[in-house]
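Of the protein chains in this complex, all but one are displayed in their positions.
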Amino acid sequence: MDISAAILLLAATVAFAAPLIFAALGELISEKTGVINIELDGMMLAGAFCGVWAALDSGSLTIGFIGAALGGVLVALAHGLLCFVFRAEQVVSGVVLNILVLGLTTFGIGPIFGADLGRAAPTLQPISPPYLSDLPIVGRALFSQTPTVYLAFLLVPAAWWLINRTTFGLALQAVGEAPAAGLSMGIKVRRLRWFALIACGALAGIGGSQLTLAGLGTFTQNVTAGRGFIALAAVIFGSWRPFGTLLAVLLFTLVEAIQVRAQALGIHLPYQFLVMAPYVVTILALAVFVGRSRPPRALGTND
Amino acid sequence: MESGRELLKVDGVSKAFPGILANDAITFDLKEGEIHALLGENGAGKTTLVGILYGLLHPDAGHILVDGKVLEPGNPREAIVHGLGFVQQHYSLVPTLTVIENLILSSRYGSGSALSREEIERRIVKISQRHGLTLDRTVKVERLSVGEQQHVELIKTLIGSPRVLILDEPAALLSAEEVKKLWQILRNLAGQGVGIILIGHKLEDVLAIADRITVLRLGRVVATVSADDVNAAQLGAMMVGSLAAQTSESRPAAPAPDASTALQVRRLSVSGDRAPNLVKDISFSVKRGEVLGVAGIIGSGQAELLEAIMGIRPANGGTVLLHGDDISGLSIRRRRARGLAFVPGDRHRDGLIGPMSVADNLALGANGQPATSRSGILYLKSIETRARSLMKRFGISAAGTGVRAATLSGGNQQKLILARELARDPEVVLCCYPTRGLDFASTAAVHEELRLAAARGAAVVVVSIDLGELLALASRLIVIQAGRLTGEVAADQVTAAELGVMLGGGIAA
Partner (left out) sequence: MTSIVTASTARNVMISFVAVILAFVTAALLLTAAGQNALQSFAGMASTAVGSNFAVGTTLTKAVPRLLPALGVALALRSGLWNIGAEGQIYLGAAAAAAVALFGPPLSFPLGTALALIAAMIVGAAWAAVPGALRAYRGLNEVITTLMMVYVAVQLTNYLIEGPWLVPNSTWPATPLIPFAFKLPLIWPGTLVNGGAILAIVGVAVLAFVVNRTTFGLWLRAIGGNERASEVIGVPLRPMIVAALAASGAFAGLAGGIEVLGVRGRLLEGFSPGYGFEAIAIALLGRLRPLGILGASLLFGALDAGAAGLQVASVGISSAIAPVIEGLAVGYLLAALGLAEIISRRREARSALQSAVRS
């Protein structure tokens, strides 16, 4: 594999990682407070859909991203309603919302986008920050990305700082580890969970819009193709830590990038084995590394 | 100590839950500098009252007054702002955070006043010095011992300079040394004018420290007395309801002299959930027809010991022998098939399948006996009849065999577990805190069943923190302290007081 192939591989890895990083960080914050979102994929899908919808209608990318965030938040609100108000089990609610969102977004393609079948929403273009992109090798690989990719990577240390270095972050941890203790300390457990859940929805929605607004500008059926679940796995694999999650995401997207560039890399496996590779790697990684770390003790409980 | 000024008043507080009136018009007051104890058995309504005081529960009637002003109910922060401080028994600290992180959280969210980190550290130092408490602030709470965690709890509460301190069963899990230290701290605080409410059910603890005592029974206040005017026997009578004579049922029969050894434990070492070497090298044996009592304060490893004998928890070393056969490597299922029975300490978590019917719960214990199933097919009719006859035999009162086990009262649930375990006429019965949370009648019923099991030839092992219970049931006692077997004695040759001393000075001076 020569240098230029390696560079392209690295660039692809980083680009593919962005949607997952948004979603995984959102899920991380949510799981820190004890709420698991099986419907993460649905949040991303809603974000991808609403992002294109908003961008097409307004002609503005910014509005598009706001719309994407709102799409994810809507799904989060539904999850919160089912779990916190109607006391459904979080896994049940998550599974059901996934089915619902997939159906709604597929159904919505006709009515919402039907008339615009030729049109695409405005999309993000890659930008190259001045000095960084002139670095040898690394410059071309890492610093010729759409702006939201940079944002995604910057969010990782931001998330770390929020969770570990602020009192608010301590409160989030308390809610997920020992909600009874948090309650007795005066922490508004329910309120923090809503906050984390909505933040997760917004982030996942933006992550989903990466697949459309930073891609072709159109929405296709099930554009997320299960990426939300890889994001869920990344949180577990990353031991519920921001940097660990980032590493997990990069591992999975590296595999995906290899699959996409297999021809150029001289890999001659039937393509189906490459497509399934990220999922196999996820399972193997989980099987080997689980048990090394513990999830937040109150994960999945509603009280 | 007391200045006579009223600091806090609980006025006519009532609270009901489905099926039970937990607090019934409870009224008492607390003076400045006073140590006021609330005494009551399990089920007397203390936990509910505590929840209301803490602001976690809304009373259905009545209110709490601090300095004459009504406290807003159901609001923990309100309570803290008004000068109430709470030292809880459980679930008050976040285990995965460090001491200082816990304190920061509690200061920020508890009273809403964002003390800076430096200010918090300053106050910690001041409090630690004043009361002689030393603490490593950067260690995670889950690594601390129970006593140390309570110190953190205390500091956490004292940072807010409360005028009223409410402690829920503070001495329950402490060693005698730690209890003495705690009383010293409390007397110190009372001397500074802090009013203290102590909630508990240990007579000796209460008499040692309190100025006034309010006794609760079945949700009502029985009386409020000054500690100088009353003795332990009178208090006990108020708690239980009559000056009943000490229960002197038939002394537990010792096993026949030629009885064979049923259970033998050799050098068993077991790890706890948090402590790798909880049970160290314990050896003992139990004969057929014998009831062996295991005494020790909670957390010494007794429960883990029984779990290891049953196969629920893996042992680090040692062997378990049943009638001379080594069963150390067998699964739980196999051990049950050989005749072991287990009554767990936590009946909700480990003992019953709540959503399943009474009949099905009982059927689970049958272990595939021909009466209930054959080659995997259940005989529903015979499960039904068996359930009915077991309910009758063990006195389980429920609307029918089909009701869900979770709907039964605590006493009936415990009887259900016993029925399931004892119906098979087991060789060995292992019980952990068999009467925890049960009322008087249910406790007597459980004791009777265990005696009958021994009479039928089973070897019974009972773990309990209630010395009276152990003396009533067992013919022989072993004492476990910090995971080691430190004493063995015949039950008819020791009194409760002596046993308490053997437990490491258990009764506070």
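Every chain is named by a letter (A and B) in the order it is written, and numbering of its residues begins at 1.
In this text, contacts are C-beta pairs under 8 Å (C-beta built on N, C-alpha and C of every residue); 3 or more make two chains touch, one makes a residue touch a chain.
All figures in this text were calculated on a predicted structure; none of them were measured in a lab.
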Listed residues A:12, A:46, A:73 or A:97, member touching the removed chain: A:97
Contacting the left-out chain in the complete assembly, out of B:336, B:386, B:415 or B:476: B:336
Absent-chain contact - pick from B:233, B:378, B:452 or B:490: B:378
Subunit A residues touching the omitted chain (full complex): 38, 78, 81-82, 85-89, 91-93, 95-97, 99-104, 106-107, 109-111, 114, 226, 229, 232-233, 236, 270, 272-273, 275-276, 279-280, 282-283, 286-287, 290-291
Missing-partner contacts on subunit B, residue numbers: 16-21, 24, 60, 310, 312, 331-333, 336, 342, 344, 349-356, 360, 363-365, 367-368, 373, 376-378, 380, 404, 420
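Keep this in mind: only the chains that are shown with their structure count from here on.
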Rounded Å distance, subunit A centre to subunit B centre (Cα mean): 45
In the complex with subunit B, residue positions of subunit A that touch it: 167, 170-171, 173-174, 177-178, 180-187, 297
Complex contact set, residues of subunit B against subunit A: 54, 56, 76-77, 80, 86, 88, 90-97, 101, 104-106, 108-112, 114
